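Starting off with a structure, shown below.
Every protein chain but one is kept in place in this view of the complex.
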Amino acid sequence: MSWQASEMTPEVTWREITPGCAIFEGGTSVAVETGDWRTKKPVLDWDKCRQCLLCAPVCPDMSIPVKDGKRGEFQYFFCKGCGICAEACPFHAITMVRDEK
Amino acid sequence: MKNEMIEIRWHGRGGQGAKTAALLLADAAFHTGKFVQGFPEYGPERMGAPITAYNRISERRCTVHSNIYEPDYVVVVDETLLSCVEVTAGLKPEGAIIINSGKTPQALRELLKGYTGRVCTIDAGRISEEELGKNFPNTPMLAAVVKVSGIVEPDAFVTNMEQSFRHKFAAKPQVVEGNLHALRRGMEEVRVG
Partner (left out) sequence: MGIRERLSGNEAIAYAMKQIDPDVMGAFPITPSTEIPQYFSSYVDNGEVNTEFIAVESEHSALSTCIGAQAAGARAVSATSSCGLIYMAEMLYVAASNRLPITLAVSCRALSGPININNDHSDAMSVRDCGWLMLFAETNQEAYDNYLQAMRIGEAVGLPIMICQDGFITSHAIENIELVEDDKVKAFVGEYTPQHTLLKNPMAVGPYATPVYYIESKRQQAQAMIDAKRVVRAVADEFARMTGRQYDLLESYRMEDAERAIVIMGSSAGTAKQAVDELRELGEKVGLIKIRCFRPFPAEELAQALRNTLAFGVMDKADSFNAHCGPIYAETAAALYAQGVGAPKGISYIYGLGGRDVRVESIKRVFSDLEEISRTGETGETYRYLDVRE
């Protein structure tokens, strides 16, 4: 029986899958790359950013890390390119650009 | 071998305690070592509407779970039911009908559609009023049923009921005495015709 989310691959058999597909660990979305759903990506102009932090809470994923009261660089591993942060920024510091992967 | 099971059908009105009386009789028989069933026939609960309850009492466990259609005894808790319910339906002639009434058995027999078995009356309401100050006819009714049917040995029945009253009315000893008087009078005053 597999118990960790990382072991729940598309190859898992009915004998090995967890009962009810329950996941016996927390925060498993950390391992899921949602960044590859993106067609546009946000780019931050650090000169325009006033660290007002209005962008961070509107991010529906975990793409805007905040540490010691300041936001950091985008975590593109999670960013789906929704553009809400760009809409929320009052200083036009975030621009959505075509994502060239 | 004679079927040793005794089947009883109770007729009352919703709220009069016929179901409780059937359960009390099952209790009394249980305490003398019998196998018992006590169950009401359920429908919408309506105060005053005719209701039926049943007992099976036997030496062996009875597996049948149907209603009773050919009872050995019928008990009528409210005599006004005699005119609207066919209380003697299926009643065995070697059995008896026991009616809560101040009238004589002879006076009630003509209402019973030619029933040829024993007709018994007990004025349970009056006994209850005199002994308990309230119309709780169950105790004298139960005593009359035991006396007429012999399903429980009378002395064991009285002893058992006394214990039950002392337990139930531990805080009110005068109620125990009243109930015991009502019980004895029920056995003594039942008229068999």
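When the chains are written out, they are named A and B in that same order, and each has its own residue count from 1.
In the analysis below, contacts are C-beta pairs under 8 Å (C-beta built on N, C-alpha and C of every residue); 3 or more make two chains touch, one makes a residue touch a chain.
Being a predicted model, the structure only gives us computed values, none of them experimental.
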Among A:Met8, A:Ala56 or A:Met96, single out the residue that touches the unshown chain.
A:Met8
Touching residues of subunit B against the unshown chain: what are they?
23, 26-27, 30, 35-40, 42-44, 61, 63-67, 69
For subunit A, which residues lie in contact with the unshown chain of the complex?
8, 10, 12-15, 17, 19-28
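Here is the rule we go by: only the chains that are shown with their structure count from here on.
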Chain centre separation (subunit A, subunit B; CA means) in Å
77
